[in-house]
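First comes the structure, then the notes that go with it.
For this depiction, one protein chain was excluded, whereas all remaining protein chains were kept in their positions.
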Amino acid sequence: MTDTPYSIEMDVRDYECDLQGIVNNSVYQNYLEHARHCFLKHSGIDFAELTARGIHLVVIKAELEYKQSLKPGDSFRVSVRMEQVGRIRWAFVQEVIRIPDETLMVSGRITGASLNERGRPSNIPELEPLFEKL
Amino acid sequence: MTDTPYSIEMDVRDYECDLQGIVNNSVYQNYLEHARHCFLKHSGIDFAELTARGIHLVVIKAELEYKQSLKPGDSFRVSVRMEQVGRIRWAFVQEVIRIPDETLMVSGRITGASLNERGRPSNIPELEPLFEKL
Amino acid sequence: MTDTPYSIEMDVRDYECDLQGIVNNSVYQNYLEHARHCFLKHSGIDFAELTARGIHLVVIKAELEYKQSLKPGDSFRVSVRMEQVGRIRWAFVQEVIRIPDETLMVSGRITGASLNERGRPSNIPELEPLFEKL
Partner (left out) sequence: MTDTPYSIEMDVRDYECDLQGIVNNSVYQNYLEHARHCFLKHSGIDFAELTARGIHLVVIKAELEYKQSLKPGDSFRVSVRMEQVGRIRWAFVQEVIRIPDETLMVSGRITGASLNERGRPSNIPELEPLFEKL
């Protein structure tokens, strides 16, 4: 009953590295966001299209643990698991894993909520099927 | 007994905003990092110079709570308080506060450690006086 | 008859530096854009507000000459001069000058145009007074 989470593969780009010669801490949030949006799209939910419709998926909490640093030339995989936290809240449990040695570089838990056009918390019907699978 | 923490003022730059029309989540880590480095410099510790000497201050954990979103045209203040967590670990307690209405936008707790040239945890003599004040 | 161009002052932020230890080339486009938007706002034109109204100011050409590299700790000034190129085209002539030694780091010429909601070239009445001053 293995349950391999959704993941995407990426490569470190040199411009993402800072003067320490490693990927800058903030860039991991970019990686995690991109993987989440790919996951949502894969599940039939287009972030940009939702935004254009006035529905905003917003991050309300981000927790990242930095284990090791990605360096120029590294390839890695970003995984996404989704957990429903409440009717209009959910959490993405994510990992950044270096390829090919399968080392965990960063683990993250990103909690989000959905807001309607008036900035009010609101459930998104499109997300329901996703939660049902959880 | 007021104890106003160190802080810097910044303005939102339009390129920092994403297609939701608000500052992208990852950018707050940039803001927090810049404020930390200014704080360290203000305290006599130059991040770039330390890096050049082979001493790496690294983030091992980042916890951010997003309360409200900064928008184009907003000005804000980023504060920095430092707490020693262990001999070679410390935490920066930070807030992003919108000006002029003093609304808390993001609160963060960034835990860091120092590594020597061989990537080993190592205390930094320059940080000692900072901790003594805590 | 001195004619000092509009300019803003900024500081290098460490996260803007790449593994060469200098500000990454692409970041100067961020600096130039921010200075242009400040210049427009100073002239009564709000880029974000125009965008929300469906009017898009777009860059059609960017020419940058990199003379010297900004480094961590540097302060600099970004100037903006505007030249009308056609009825719906204009050019921003910009310089990045290090403070306090007044060294030219980057010079740029950014050509832009305005598009209406349907993506068609369109003149913007708000820009007319700006051009008249030229």
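For clarity, chains are labelled A, B and C in written order, and residue numbers in each chain start from 1.
Basically, contacts are C-beta pairs under 8 Å (C-beta built on N, C-alpha and C of every residue); 3 or more make two chains touch, one makes a residue touch a chain.
The structure displayed is predicted, hence computed values, not measured ones.
Enquirer: In the whole complex, not just what's shown, which of A:H34, A:K67 or A:R87 touches the removed chain?
Expert: Counting the whole complex, the residue in contact with the absent chain is A:H34.
Enquirer: Take the complete complex as the reference. Which residues in chain B touch the chain that isn't displayed?
Expert: 14-15, 17-19, 21, 24, 26, 72
Enquirer: Which residue numbers on chain A touch the omitted chain?
Expert: 13-15, 17, 21, 30, 33-34, 37, 41, 46-48, 52, 71-73
Enquirer: List the chain C residues touching the unshown chain?
Expert: Residues touching the hidden chain, for chain C, are 19-20, 24-27, 29-30, 33, 48, 51, 56, 58-66, 69.
The rule we apply is simple: only the chains that are shown with their structure count from here on.
Enquirer: Using CA atom means as chain centres, which chain is nearest the centre of all the protein shown?
Expert: Smallest centre-to-centre distance to the global C-alpha mean: chain B.
Enquirer: Determine the centre-to-centre distance between chain B and chain C, using the mean Cα coordinates as centres, and give it in whole Å.
Expert: About 28 Å, centre to centre.
Enquirer: Could you state the distance in Å from the CA-based centre of chain A to that of chain C?
Expert: So the centroids are 33 Å from each other.
Enquirer: Spell out, as numbers or ranges, the residues of chain A touching 2 or more other chains.
Expert: Each of 19, 24, 26 in chain A touches at least two other chains.
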